[in-house]
Structure formats: C-alpha cells, structure tokens
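Single-structure report; data block below.
A single protein chain has been omitted from the complex, and every remaining protein chain is retained in its original position.
Our next item is chain A:
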C-alpha cells in the first residue's frame, strides 16, 4: 500500500497536524484532472529554484561560439556564459532575470525545478497522467493486436 501513497505523492500527517480541507478540495479537483479549474494551466510557471540557478553549468566562450538568443549579441572570446541542462547557453545578465520570472528555457521550454511545491505537484501529476495514458495504450495494444 505504501506504493499507492508514494505514487500519489502523499505523505502521512505529522503528530498534531490537522487535515487541510482546502488542500483536500484541490486534490479532489486534481484527481478529476481539473487543473484548469484551479487555473494552473493558464499561469506562468514560477521562477526556477534558487539552488538550480546557482548550480548552472558555466563555460568560457571560444571564438567559434554563436550568439546569446536573449539579447542577440554575439559572444566575445573569453566571456563566461551560463548553460542550462538542455545545453542552451546565454549571458548570465540575460538568463538570470528570466529565471527569476519563470523556470523554463527561453529556447526550448525545458523546465528547471522550482521552489513552488504546488507547481511541482502539478508537474508530477502531468507526467503521471501521460504515463498512465501510455500504459493504457500499451495494455490496449497488447490485448487487441
């Protein structure tokens, strides 16, 4: 049974902790896939997690490198650029203000982790929903092919 709670991303109440009715209601909506009622799909995703931003990879530019897609300026040799996990690179002065606004790569929308628990929950749920769909599809194919 532990797996079930784990799969749903739930944790037992701590000692003396009371259930949060609002959270339960939100969960009920989520269970029915009604993130749109909560307005989650219309909101700009929250800023990237401070830790993730701090740990971004850096590199020194060589001549051959191209330009920063935020300011469209070409990199000069020896300049330090920040690299996102999706391998897209930017000037620190360009990418840092963006990641303070939202968590995704300006080029490919690859998402960095955030410090927003609700959003992380929503994201997990989205991934799980996709997995479930693939599993059902798989099951269906194995039964009827």
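In this text, a residue touches a chain if its C-beta (ideal position, glycine included) is under 8 Å from a C-beta of that chain, and two chains touch if they have at least 3 such contacts; residues count from 1.
Just so it is clear, contacts and distances are computed from a predicted model.
Peer 1: Per UniProt, what's the omitted chain called: "Mitochondrial import inner membrane translocase subunit TIM17", "E2 ubiquitin-conjugating enzyme", "Glutaminase" or "tRNA (guanine(10)-N(2))-methyltransferase"?
Peer 2: Options "Mitochondrial import inner membrane translocase subunit TIM17", "E2 ubiquitin-conjugating enzyme", "Glutaminase" or "tRNA (guanine(10)-N(2))-methyltransferase" narrow down to "E2 ubiquitin-conjugating enzyme" for the missing chain.
Peer 1: Which is it among A:59, A:101 or A:124 that touches the chain not included here?
Peer 2: Final answer for the missing-chain contact: A:101.
Peer 1: Just to verify: which one of A:14, A:44 or A:143 makes contact with the chain not shown?
Peer 2: Here the residue in touch with the unshown chain is A:44.
Peer 1: In the full complex, which of A:23, A:37, A:71 or A:139 touches the chain missing from this view?
Peer 2: Result: among the candidates, A:71 touches the missing chain.
Peer 1: List the chain A residues touching the unshown chain?
Peer 2: 42-44, 69-73, 94, 97-98, 101, 104-107, 109
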